[in-house]
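One protein chain is absent from this view; the other protein chains keep their places.
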Amino acid sequence: MAVRFVLLLSRQGKVRLSKWYTTYNQKERAKIIRDITPLVLGRALKLCNFLDYQDIKVVYKRYASLYFVMGIDAGDNELITLELVHHYVEVLDRYFGNVCELDLIFNFHKAYFMLDEMLIAGQLQEPSKKAITRAIEAQDRLVEEAKTGIVETALGTNEV
Amino acid sequence: MAASAVFILDLKGHVILFRDYRGDVPIKYAERFITKLNELEETGKVTPIILDEGVSYLYVQYSNLYLLIVSRENVNAASMLLFLHKLREVFVHYFNELEEESLRDNFVIAYELLDEVMDYGYPQFTEAKILSEFIKTDAHKMEVQARPPMAVTNAVSWRSEGIRYKKNEVFLDVVESVNLLVNSNGTVVRSEVMGALKMRTFLSGMPECKLGLNDKTLEGRVYFMQRLAWLTRRGGKNKSVEMEDIKFHQCVRLARFENDRTISFIPPDGAFDLMKISTLEAEERSLNWLRALTRYSGTAVYVPEKEALVWKIKSFPGGREFLLRAKFSLPSVAAEEEPHGRMPPIAVNFEIPYFTVSGIQVRYLKVIEKSGYQALPWVRYITAGGEYEIRMA
Amino acid sequence: MSGDGKYFSTTKKGEIHELKEELRVLDKSRRKDAVKKVIAAMTVGKDVSPIFPDVVNCMQTDDLELKKLVYLYLINYAKSQPDLAIMAVNTFVKDSQDPNPLIRALAVRTMGCIRVDKITEYLCDPLQRCLKDDDPYVRKTAAVCVAKLYDINPELVEDRGFLELLKDLLADSNPMVVANAVAALADIRETSTQDLLVLTNQSLFKLLRALNECTEWGQVYILDAIAKMQIKEAKDAESIVERVVPRLQHANSAVVLSAVKVVLLQLPLIADETAVKTLVKKLGPPLVTLLSEEAEVQYVALRNINLIVQKHPEVLSHEIKASQLDPLETFVFFCKYNDPIYVKLEKLDIMIALANERNIDQVLLELKEYATEVDVDFVRKAVRAIGRCAVTLERAAERCINVLLELIKQKVNYVVQEAVVVIKDIFRRYPNRYESIIATLCDSLDSLDEPEARASMVWIIGEYAERIDNADELLESFLEAFPEENAAVQLQLVTAAVKLFLKNPQPRAQQMIQLVLTYATQETDNPDLRDRAYVYWRLLSSDPEAARAVVLAEKPVISQGTATMDPQLLATLLGNLSTLSSVYHLPPSSFVTRAAHTPAPSLD
Partner (left out) sequence: MAVRLRELIRSVRQCKTAAEERNVIAKESAALRNAFQEQDVTYRHRNVAKLMYIHMLGYPTHFGQMETLKLIAATGFAEKRMGYLGLMILLDERQEVLMLVTNSLKNDLNARNQYIVGLALCALGNICSAEMARDLTPEIERLLQSSNSYIRKKAALCCTRIIRKVPDAVEAFQDAAAKLLADRHHGVLLTGVTLMLEICAVEPAAVDAYRRQVPSLCKILRSLLMSGFAPEHDVSGITDPFLQIQVLRLLRVLGAGNAAASDAMSDILAQVATNTEGTRNAGNAILYECVQTIMGVESSGGLRVLAINILGRFLANKDNNILYVALNILARVVSVDLQAVQRHRSTVVECVKDADVSIRRRALDLVYALVNEGNITALTKELLDYLKVADAEFKPDLTAKIAALVQRFAPDKRWHFDSLLQARCALLLAPHCFPLQGSWVDSVLGPVMTQAGGDVKEEVWRAFIVLLTNAPELHAYAARSLFRSLREHLASAELSLLATATWYIGEYGELLVRGGALLEREDALSVGPAEVVGLLEAVLQRPGLQPQCRNYLLTALMKLSTRFPDQADRIKGLLAQHKGSAQLESQARAVEYGQIFQYGELRNQLLEHMPPLDPAAYARSVA
C-alpha cells in the first residue's frame, strides 16, 4: 500500500499541511486540493470516512477543527489508513502535548518533520509512536545544541 | 425575463449571501457554478456569462468575491451585469470596503439592500445615496420610522429634496486621458484621448444647471467641436453626419440635448461623472509618445512584488528627453508553469495639470435655483496617461 | 476509534437547540440577535427550518429591521412548512394597511414571494388595495406582485381582474409604476398564451413619455417591451425612433444597447433611405463607446456588435474622405494587453469582419503581433484569423500566406497546427495558386497531434498526391494508428486512401486501400464511417470509372465567409440584442428552461 498524499485541512478549507508522495505538478496539486476540500468538508458525521476520487481513494478523519486527509491507491486497506492517520495524530499530540490547530500553524515545519519520521515514499517506516518522538526529540536537541554553541563534535558519537 | 437569484460567493464558491427572487434556482447551484468556472478556466474558455444545463450564470469578480446572478430565462445580459456593478457600488458606499468580512459583518443590512434593489429578479432602485436615506446602517436611527424618499419613485431619482449648504459651490474637473499603443518598431497603432467631465456639487435645493463648452468651432480651431456635430450641423443629409461618442449621466436631459444641444440637468448631490467623451483627437501631437530618450534621470528600482521596474522622474520639462537602459538577469530556476513568451508592453503613467490635449474648455456653468443663490463654479483641467503602452520586441 | 474528541477539541452544543432557546427570550434585542443568527445560518446553507414557529412568532413587531429579517426567513422556508406559513397571513394583511408606505410595500412584496398556493388567496385583497394605493412606491411594488401571483396561480389572477388593473397602471402618472407594470406584463407574457402588450397608439405614446422620466432600469424595461411589440405603421416607427435616439447618449450601457435594438427593429418600416442611412450611422459611436466599459459589459457589447455588423456592415465603416483621424477605424477593436481573454477573442472576430483591402496591412501586422503572445488560445485564434482574412480578401491572400509561412518557420507547435488548418481552406479557396508551399507543410508533419490539423494534413496529402513525391509513405505513417484516430481524421484517411489509389493504382496503394476499408467497415462501430467506407467499397468494386468521376470530381471554390449566419437566425438574434440570446448567438428557445407554468405545491 502506498499513500499518495497527506493533507491537513482546516474547517474553513485552509491547507495546513500538504505532502506529496506521487509526482503531481503544481496545477494538478491545486486541482486535487480544490476538488477534495469541498467533498471532505461537506460530508455529514455519520457517513463513512472514504471517498472515491479519480483513480484513488480518499481517507479522511476529522479531529475537531481539523481534517486529516490521505489519498491512497485504490487497492489499499482503508481501515488501516485510518489507523495511520490516528498514528500521526497521536505522534503530534505527544510532541506538542495537547496539540491544537495553532501549534500546527506556527510549527508547520515540525509537523512535516514528524511526518517524515513516519512515512517515506508513502509507506509507513515506524509503527512505534515512541520511536518517532524519540527521533524527533534527538534531532531537536542537535539543533538546540548547535544554537547554544556546543559544536558539532558532539554529533559524531553515533554509529554508522 | 428576470434574475432568479443573486449570490455573493467567496473565491472558493462558498455562499456568503444568497437572495432567492424566483425560487427556480436553488442554492446548490453555487457549487455548480464554481465547478463549471474552474473547468472553463482550466481550458482557457472562461467568459463572464456561462450557460450550463439551462441555467445562465452572469458574474463579476470584485476583490475576493464573486457577485453572481443566475437565471433560467433570456435575461437582458447587459442590464444584469451592470446591475451587479451597481450593486457593488451600493455595497461600497455602505461598507466602505466590499469584501468577505465586511459583508459577513453587515449581512443584515446587505439583505435589506438586496430586497430593495431588486424585486422578483427585476432591478429596481440602485442610487446608493438615496437608499441610505431610508435604509440606515446605524440601528439607533431606526427609532424614527423610515419612509421611502420621494426620489425613489420620482423622475429625479438621483437627488433628494431639502438639501442645504451654507456655501453653494460646484467643482468641475475636465480630465483627459491619453491612450496610446506603439508597436515595437515605433509605429503608432492606436492613439486616442478619452475625456470626462467630473463634477462635485455642493448645492442647495433643486438647482437647474446649464453647461456651455467652448465653441471655438467658429474659428475652426478645435477638432473636438467639429466632431460635436450637433453644435453646428444637425443631421444634415448631405454632409457626413458624425456623431461624437458622448455618454451623459442620467441626470442630463437627453431629449433636450437632442433638440437644441443644450446640456441641462439637475445634478446629484456630491461627486459624479457628468459626461464621458471617447476618442477625442489630440491637438498636441507632440505628446504622442515618449521616444528616443537619451539620458537617465531620477530613480529606477526593480520592484519584484509588482514584477515591474519603476522609474520615477521628478520633473519632465517640455522638449527634454530621458533614457533608461536596464539589464535583467534571470535566475537559473524558473517557475514551473510560468508562460514563456515575449515581454509584456511597457506601461507609462503621467499627469499634466492645467492642460487638455483636445483643447476643450468650459465656457460657462449656470446654476439657477428658485431661492436665487449665487453658486461658485470651480474648473480644473488635467491630462493623464491612460492606457499608454509601448510594445516590446 | 473512540476518544478522538480529545484531539484539537472545542466543545459545541446543538446549534438549532440553542437558537430555539434564544428566540424564546423576552428581551427584544437578544431576540433580534437570535433571528440574525438564524439568518446567518440560513445563508451558509444550514437547514434552520425546524424552528419555523419560533421565528414566525417574532414577526409581530414594530422593529422594521426585525420584521424584514423574519420576512426573509419566511421567503426561504414557507414552502417547506406550508401549514405553518398560514400563521403569517394575519400579520401580512395587517401590514398591508400600515400607515407607512414602506411597510405596506414590504408586506405586499414579501407575500408574493411566498409560493404557497393556500396563501395566495389571502393575498388578493391586500394586493387589490395596494394596486390602487396613493403612494407610487406601493403601487410599483404591487405591480410586480401581480407577476409573482400569476406564476403561482394564473387563474386566480385572471379571475380577480388583476391583469386589467395592471394594464391600467401603464397609464399611471408615475414613471416608475409604468416601468414596473411593463416589466410585470412582459414577465406574464412569457408563460401566458395571450399577448398582454397589444399596442394602441395611446399606450405607445405613454410608454415613450415615461421613457424620459423613469430610472435607467425602467428605461430598459420599456425599451425591451417596445422591441417586442409588433410595429406596423411607418409613422409609429418614426416616432419611436425619434424618442429613442436620445437614449443612445445614456451613461448606462444597457439602455444604450436596448435603444440600439429598438432603432434597428424600426429600420425596415422607414421608407426614406437617407434617413435610414443616417440612423445606422448614428448607432456606430455609441456602440464603440461601450468598449470603454467594464470588461463584462464589453463582452456583451462585442458579441452584439458582431451580430450588428453582419446585418449592417456600414455601422462601423467610415467615410473615406475623412482623414486617418476617423474614430471608427478598425483599431478601436485592437486588443489591449490587459484585456481579458474573452474580450480579446471577440475583438479578433470583429477585426476579421471589418478587415478590408485598405486596412488589411495594419490588421495583419496586429495579428502577427498577437501570434507571438503568451496565451495559447489567443495565439491560435490569431493564426486562424490570418487564414480567414486570406479566404475573404482575395487581393490580400498572398500577404496573409506570407505571414503564415513566417509563423510556421518559428516552429511553435500549436501555431503550426493552426496554420495547417487554415492553409487547407486557402487551398480550397484559391485552387492552383499556392500549392508550392506544400513542401514546407510536409516538413512539420511529425508535430501534428491535434485531430483538426491531422485531418487537414491528410486531406492535403490525398488531394495533392500527385504533387507530393512520397505521398504514399506519408499516408502510411498516418494509417499506422488508424483505429486510435479521431473520427474526423479517420474519415479523411479513408477518402485520401481512395484518392491515392485512384490516382496511382500501384500495389502499395491497393494494399493500403484494402486495409483501410476493411477496418472502416468491419472493425469500427462508427456508423457514419462505415457508411462512407461501404459506399467507396461498392463504388470501387462495381465501376472504377465512376469512382474516379465521383471521388476525384473537381470541388467548387469554397464560399468566402467561413462563418456566415443563417439570416433568419440573425434576425432573431438582432431582435434579442443585449439579452443572453444575443450573447450565446442562440435563439432563446434553445436554452430557456423556465417551465411554461408549474402548479405550486398545495397544502393537501
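For clarity, chains are labelled A, B and C in written order, and residue numbers in each chain start from 1.
In this text, a contact is a pair of C-beta atoms (placed from the backbone, for glycine too) under 8 Å apart; a residue touches a chain by one contact, two chains touch by 3 or more.
Note that the structure is a prediction, hence the values are computed from the model and not measured.
Across the complete structure, the visible chains that the omitted chain touches are A, B, C. Take chain B: the residues that touch the chain left off the picture are 11, 24, 53-55, 63-64, 97, 99-101, 303-306, 331-336, 338. Contact between chain A and the unshown chain involves residues 1, 15, 17-21, 23, 25, 30, 44, 46-52, 77-80, 82-84, 87, 105-106, 108-109, 112-113, 116, 120-121, 123-128, 130-131, 135, 138-139, 142-143, 146-147, 152, 155-156, 158-160. Mapped onto chain C, contacts with the missing chain fall at residues 1, 391, 424-425, 428, 455-456, 459, 487-488, 491-492, 495, 521-528, 530-532, 534-535, 538-539, 542-543, 546, 549-551, 553, 555-559, 562, 565-566, 569, 585-587, 589-590, 593, 595.
Everything that follows uses one rule, which is that only the chains that are shown with their structure count from here on.
Each chain gets a centre from the mean of its Cα atoms; for chain B and chain C, those two points are 24 Å apart. The residues of chain B that reach two or more other chains are 14, listed in rising order. The part of chain C that touches chain B in the complex is made up of residues 36, 39-40, 43-45, 63-65, 68-69, 72, 75-76, 79, 100-102, 105-106, 109, 112-113, 115, 135-137, 140-141, 144-145, 147-148, 151, 174-177, 180, 183, 186-187, 190, 212-217, 220-221, 224, 243, 245-254, 256-258, 274, 278, 281-282, 284-286, 288-289, 292, 294-297, 299-301, 319, 321-322, 325, 327, 331-332, 334, 336-338, 341-342, 362, 365-366, 369, 372-377, 576, 578-584, 588, 591-594.
Considering their complex, residues 1-2, 14-18, 20-24, 27, 44-49, 51, 54-56, 58-60, 71-79, 81-85, 107-108, 111-112, 115, 119-120, 122-126, 134, 139, 142, 145-148, 152-155, 157, 181, 183, 189-190, 192, 194, 223, 227, 235, 237, 240-250, 252-255, 257-258, 273, 276, 278-279, 281, 339-342, 344-345, 387, 389, 391 of chain B touch chain C.
Touching chain B in their complex are the following residues of chain A: 13, 25-27, 31, 34, 37-38.
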